[in-house]
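Right, I'll just put the structure down here and ask away after.
Removed from the display is one protein chain of the complex; every other protein chain stays in position.
What follows is chain A.
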Amino acid sequence: MIEIDRITRLYDGKPAVDAVSMTVETATITAIVGTSGSGKTTLLRMINRLVEPSSGEVRINGEPTTGLEKHVLRRRIGYAIQGHGLFPHHTVARNIGAVPRLLGWPAEKIRARVDELLDLFSMPPAEFRDRFPAELSGGQQQRVGVARALASRPDLLLMDEPFGALDPIIRTRAQEDLRRIQRALGSTILIVTHDMEEAIQLGDRVAVMDAGRLVQHGTPAEIITRPATAFVAEMVGGVERPLRLLSLFPVSDLIQEGPAEGAAVPDRTSLRDALSTCLWTGRDALPVERDGQRIGRVTLDAIRSRAECHA
């Protein structure tokens, strides 16, 4: 558990981050969203003390971060940034093994961990281990950057716009990969983004920052249905709200008995995608299947009332 306790950072007497408190539960993703200049990156950088707080403290599993030397603290916290920041003169394996090597792991254990992570990110170790970053595509470089941040099984992973430099298709894949890997490893992740869509898709919790203050911290559904301020409502985007809300739930939530024609959708399809399929194929109900077995249907009416009841 990460506790951020009334943390403040002043620049020239003005607060960039103003008395922000929040708690991040273990094995969850918290997305910090805000416009540029909202203080979200400063907040993130205070956690691994790349920026020193002017007041307040951060505790990781109860221990204040000030109890360790800075570089020792940082080796326990994964850090992935926009533009990946890989070491261009080191191979992929050496980049990923950077933190374990700093921690003095034996070479054999480092090699095993590197191969395990490359596998996890769908990059065959035999093919990628000895390449240099310049020989990889943008998406591959970014995956190596995240793998490096995860290498030592850190208590916490900080990510600052990690997908910012990727094109939309690769970005969607990278987000899905991150979600899958986070579930598999049970990592605790704090991710900074300016993209509310990304925050809603990735975050178990979303924290919205505005002008240095934390204006709302809650589940994606809460942020969409009950925005605390006009700013949050604007971030969530008025006309997109029902669609964003529907994107949070799978069709299995609204499953019912009854007839439906045409091709079936898997039960983990989001309601947004199901709605889109209804509209595109002109159907009022879609059959739903799980592992190839038909288990019921989802209707356009049910989807509509799910979106409406929050209006």
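To be clear about the criterion, a contact is a pair of C-beta atoms (placed from the backbone, for glycine too) under 8 Å apart; a residue touches a chain by one contact, two chains touch by 3 or more; residues count from 1.
Everything that follows uses one rule, which is that contacts and distances are computed from a predicted model.
Enquirer: Looking at what's absent rather than what's present, what does UniProt name the missing chain, "Acetolactate synthase", "Cysteine desulfurase", "Urease accessory protein UreD" or "Osmoprotectant transport system permease protein"?
Expert: Spelling it out: the chain absent from the display is recorded in UniProt as "Osmoprotectant transport system permease protein".
Enquirer: Pick from A:Ala149, A:Ala174 or A:Val232: which residue touches the chain that isn't shown?
Expert: Once the missing chain is taken into account, the touching residue is A:Ala149.
Enquirer: Tell me which residue among A:Ser38, A:Thr65, A:Gln82 or A:Ser247 touches the hidden chain in the full complex.
Expert: A:Gln82
Enquirer: So that we can see where the missing chain sits, which residues of chain A does it touch?
Expert: 48, 50, 71-76, 78-79, 81-91, 98-99, 102, 132-135, 145, 148-149, 158
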